[in-house]
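Down below is the structure, laid out as structure tokens.
One protein chain omitted, others in place.
What follows is chain A.
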Amino acid sequence: MRELIYLTIILPLAGFLINGIFGSRIKNEKVIGIIGSGVIGISFLIALGAFFETLSLPAEQRQIIVTLFNWLNVGGLNVSFAYQVDQLSLVMALIVTGVGFVIHVYSIGYMHGDKGFWRFFAYLNLFIFAMMNLILADNFVLLFLGWEGVGLCSYLLIGFWYDRKFEKSTTSDAAKKAFIVNRIGDFGFLLGMFLIFLTFGSLNFNEVFSKASTFSVPASVYGFITLFLFIGATGKSAQIPLYVWLPDAMAGPTPVSALIHAATMVTAGVYMVARCSVLFASAPQIMIVVAIIGLMTAFFAATIGIVQNDIKKVLAYSTISQLGYMFLAMGVGAFSAGIFHVMTHAFFKALLFLGAGSVIHAMHEEQDIQRYGGLKKYMPHTAITFLIAALAISGIPPLSGFFSKDEILWYSFANGSFILWLVGVITALMTAFYMFRLYFLTFEGKERFGHDKHPHESPKVMTIPLNILAILSVIGGFIGIPEVFSGEHGNQFHNWLAPIFKDADRKLLHFGLHSHFEEILLMVISVIGAAASILLARYIYLKKPEIASRTATRFKGFYNLLWNKYYVDEIYDAVIVNPIVTVSRNVLWKIADNKIIDGTVNGVAKLVDLLSSIIRKVQTGVAQLYALVMVLGIAAALLWIILSF
């Protein structure tokens, strides 16, 4: 099965081509949906087969490389279309195809009746194709192909409803924003790639990493390489300062948000950092930067999430926040914990988004949670699955989010510092609070929507995916039960990924052993805190709704700061966007373009015109004049010949 891994890349591409070329002629939504979802489903089965085959092999035989063909062979650069099947890429492949498949099936229901139905499925397939390239690549160039591919697909999908309005502008603007912000990150990633090639003479993962773990390269080189790579990751994975595109990505259809946030694009940065763990482990100072950026992102995004009223916006900030946790994990050297959180997060965040989509679907595109309320009665499936996801993300045991989040918090305490842990826990409490604020305002309490709305449960094609994801959100954490509870076998997930990260682990300085008692104590603290946050949210938003508005008016300045997302977009506009626009308009357009470029082009034309107006006088049409010129010419030539004798 492992040798067939390339099918998981070719099948989505085939789905994209079939639906993209013939979709408008097929017209039948069922056929299009089955093709679109089917190719992902088969890919998932292949990935699953590859996983079990790998599982049955001894650890040292678990990595293979499937080479399709040689791509580039220029100078010292040799790049193949080669796919690496190992523990890390298999985990990612299972997440992408598994969660991706569920989202595809859900989309059949969600996008029902949309005039771009076939286009939507073609784009989704292309998205999966790009992401599979990204995670299975065995070299940086192929990874970059997928990296750019998901960027393109996010652009296409965020702007899918290109003719609709979105907030102050249009969905196309949101799509452009996502694309451009990602370009900035990609620039960093490219620089990192160039530096890697310069340092190691190769862009192949195995070569680079084996050299990196033996070679003695100056620490500053590692520092720059990882810094550039991390800039790339901040763009793709929406970290400070490049996170601004993600909330705007809500402009796309909800399944797109689920796909971007849970299974594909934003996890790319985390995956890349994990894949390059050896390089990052060689640059401890950048590891600290990664941890701090991650934690700051987690914290600030959570504070913004508390006050947002758009159901999808809350989830978007929650994603940014959770991604921050993943980078915190990377920064403290807990790579497998980070990947573990990628996985569990994929389950419950996809579930949250699809649940939100189900609600939006039922409420006829209404997205303001202040106009929901009491929806549990009308849509029990959605409500229960949403509740499960909210519990999971809040870190309530034994749901999946608990295991992965607490593992990160534990590592940030053990390998990092008390401060990292403390801020992490506070962020977790805020997460629990705003998730339940969302839940209570949407599904419980009084109905606050108008009589023109008739909420109803979504069709089976949408609720079954919700149920599948709910089951995964519940049991997903059990494969990573921490050592404290599972005894001598240790953390299974950790053991599975250990060979990938062993070189990095060897390089990292781990602090002294901490007792199991401490670990359990920290867990208890965060669980109690999360439970208290949930109860607080219940108290504020169900029992005493006036508290919320009173607090908001009391701390108006602070509330406005959060409501306006720390004015980051405005700052970007003022500091970067507007100056660029002004300079472009006044200097580049009026001077560089109009004067210099147009001037040069028109000047050449004018010069030719001037010369020809002189020469034109010679061309009179009088044959005798031509003859005269000829005679004079001959005379001159003769004279010259005679004089030169």
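The definition used in the following text is that a contact is a pair of C-beta atoms (placed from the backbone, for glycine too) under 8 Å apart; a residue touches a chain by one contact, two chains touch by 3 or more; residues count from 1.
Following the convention adopted for this analysis, contacts and distances are computed from a predicted model.
Its record in UniProt calls the unshown chain "NADH-quinone oxidoreductase subunit K", which is the match among "Stressosome protein RsbS", "Branched-chain amino acid ABC transporter permease", "NADH-quinone oxidoreductase subunit K" or "N,N-dimethylformamidase alpha subunit domain-containing protein". One of A:21, A:55, A:604 or A:631 touches the chain omitted from the figure, and that residue is A:631. Although one chain is not displayed, its contacts with chain A can still be listed: residues 619-624, 627-628, 631.
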